[in-house]
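The structure under discussion appears below in the form of structure tokens.
A single protein chain has been omitted; all remaining protein chains appear in their positions.
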Amino acid sequence: MDAYIVAMLVFAGVYALMALGLNVIWGLAGMVNLGLVGFFGLGAYATALLTKNFLWPMPMGWAAGAAVAALAGGLMALIVARLRGDYLAIVTLGFAEVIRLVASNEVWLTNGTDGISGIPGPWRGQVSPQEFNLIFLGLVWAAVGVAFILLARISHSPFGRVLRAVREDEDVAAVAGKPVLWFKIRAFALGAAVLGFAGALYAHYNAYIAPEGFAPLLTIYIVLALTAGGVGAMRGAIVGALLVVLLLEGTRFLAQVIPGVSPVQKAALREGIIALSLILLLRFRPQGLIPERTRTRAKEAS
Amino acid sequence: MTQFRMGRRAALFGAATLPLFAVGGRAFGQGAPVVLGALPPLTGAGGPYGPAMLRAIQGVVEEANAAGGIRGRQIRVVAEDDQTNPDAGVRGTRKLIDVDRVSAVLGTWASAVTTAVAPLCWENRVPLFTVSGADSITQLPHQGYIFRTQPNSQLQIRTGTDWLLAKGARRVFHLAAQSPFAQSSQEVMTQRMRAAGGQVTGFIVYERDKTNFRSEIDQVMRSRSDTIMLNGYLPDTTILLRELFRAGFDGRKFTFAYAAPASVFQSLPNEVTNGLITFQPSPDVDSGAFKRLQSRFGNTEVDPYSAQTHDHAALAILAAAQTGDASGTAIRDNVRKISQGGGEKVDNVTDGLRAIAAGRAINFEGASGPVDFEPSGDISGTKFRFEQAENGRYKVLEIA
Partner (left out) sequence: MIQDWRDLAQVLLNGVMAGSVLMLPAIGFNCIFAVLRYPNFAVAGYATVGGFAGWIANTQWGWPAGLALLAAFAVAGLTGLLAEETALKPLRPSGALTVAIASVALTLLLENAVRFAFGNDLRGYDLPVFRDWRFDGIRINPQQWYNTLYAAAAVAALFALLAFTRLGRAMRAVADNPQLADIKGVDPDRIACVAVLIGAGLAGIGGMLIGLDTSIDPLTGFRVVLSVFAAAVVGGLGSIPGAALGAMVVGIGEEMAGLLLEPAYRTVTAFLAILLVLSIRPEGLLGRRG
């Protein structure tokens, strides 16, 4: 049981990082990103290839994962910054699918649907599996802590305030002389970097990545995490990620005690409950469990 | 009689477990049930297969429990849905291993899920029985903890190609879903065909999730092939078969049995499926295993994956019964003792448990073949059954 809880906390940490990354793009800059799993995947593949094939040290692989994702995020923002949110949702969703297809088909680079196995992990093999788990638990949550402090500071910096202004009303921000596009690109790149970094950590924890791991389902989980915690608030992203893992795992135990349904029906109930809880959260607590304190009054009234 | 057997069982139990307590294996109590974990795909792309795979496992476990369980211990199955997703698979496996303390994980389907959960299994000394086809799986450093009942894809495609050549196929079109073995299958096929004076007339890797493949079929028709090799899965193969019929393809249609299990007759009319040839690993046609399999399953469908998960459960149970120890390592070390060698041939878990209780050596022959394992964890010496669809049924052509 201990090992299980530790492992799930590692997952929660990775999800928390992803939710933090999404929060920069969506929460601060107001650009929805339903392709976040694509940036996560880019980071994972970048570090996997560099540390396994070119024997880069792991921290450099992680940095590279973040950098590659940031680059892709910046480019994406450049293309889509002019678009309204609804277009953005579709474009980003499509982007993640393209990343998955490229990873499946460009066998020379990514090893295709076989995936990449044997990705090194810190001290993996030299310590017991449970010790490895604990090491990673520390690592992931340290990363969450650092990201949280950094992003919270950014969020309250002049840069963060401009982003909020852009989120609330782009035209007003532009009239005030702010280069809106440049702010959006930087916000998107920053958020993508955090997502890529999360992907990089994930690759080294699992030791294996494959295109199927970067399916839209994970995007839904992270959006759920951020919505549950409260879009815009950095603390909310972390609380939300913990809640999502609790929900994902708790439904396993719940499903076991439901009598009179087949295993497929249990599986359907599990996925259904997760979807339903997102809808209910949006309905009854749209501001999340930890609302953003800086949210403007005008927004609340509208 | 019963009492006598009980006595023997108890004696064996004592003898077998004493040394295990000494080396500190997982504690073995008479009352505690043995837990087997199942990780089939119940949602996602593997959804059409997972439910039947799980039913097969549960069927064997019920049968074993009715036969007295593993030396008196009942067996329990805990199933988790892998959602055909490595991430969900890893979380599910964590729960099976750390919370349910399963003795083995059975029935992983997608190669990506199997590869993702494999390190968890071997690090925690839990054997993993899988039906995944990617050749790379048994090349992992798994210390003997992986058992794969699906013949590796190279062997399958070699067997299939050679059989087609023997039947006179010279121009074969290869239509493959994007999978870990699409490319390697193509290489093996090309080399085999060329050596025998034939050729692979075309090779298309398609996107599995599409709902139409018209332009792909146009290419097949243009190639004037005498045979088409459909290297995909059930949803896409169903569409392709329909399109081939519509286009009037009159050559040989050949596919893996898992891509067109008997359930294909429910979603396609007979004129579309007639003539389709499938192949799958199989027990020998003369063996009792095959005859029993036929009579037991009768008209109800048994697809190759459920046949294999049936064998996964039987292997794990018999291996645990062999030593009287249900730890993962004990199962790993005893699978080969009960599945190969010169022992008495048994083809079901009831007979197997009875023979082990009587102290006889056994050689389990499963529903998916003789299930003998190489050191790598791949199966060896399996035969293949070729069947042809005829008016909504599969007829056995031959076992080779």
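Every chain is named by a letter (A and B) in the order it is written, and numbering of its residues begins at 1.
Everything below uses one rule, namely that a contact is a pair of C-beta atoms (placed from the backbone, for glycine too) under 8 Å apart; a residue touches a chain by one contact, two chains touch by 3 or more.
Please read all numbers here as calculations on a predicted model, not as lab measurements.
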item	value
Residue of A:Ala7, A:Leu20 or A:Leu34 touching the missing chain in the full complex	A:Leu34
Residue, one of B:Leu155, B:Val272 or B:Ile379, that touches the chain absent here	B:Val272
Residue of B:Arg194, B:Arg224, B:Arg246 or B:Arg360 touching the missing chain in the full complex	B:Arg246
Touching the absent chain when the full complex is considered, from A:Leu42, A:Val180 or A:Val223	A:Val223
Missing-chain contacts mapped onto subunit B	42-45, 47-48, 50-51, 178, 204-207, 209-212, 214-216, 218-219, 234-235, 238-239, 242, 245-248, 263, 266-269, 271-272
Chain not shown, touching residues in subunit A	32, 34, 79-80, 82-83, 85-87, 89-91, 93-95, 97-98, 101-102, 104-105, 220, 223-224, 227, 262, 264-265, 267-269, 271-272, 274-276, 278-279, 282-283, 286, 302
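Quick note on the criterion: only the chains that are shown with their structure count from here on.
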item	value
Distance between the centres, which are taken as Cα means, of subunit B and subunit A, whole angstrom	36
Residue ranges of subunit A touching subunit B (in the complex, touch as defined)	1-4, 7-8, 11, 101, 104-105, 107, 112-115, 117-118, 129, 206-213, 215, 217-218, 248-249, 252, 256, 262-264, 266-268, 270-271
Residues of subunit B defined as touching subunit A within the complex	42-44, 47, 50-51, 54, 78-81, 83-88, 90-92, 94-95, 97-99, 110-113, 115-116, 119-120, 123-124, 134, 136, 140-141, 178-180, 183, 205, 207
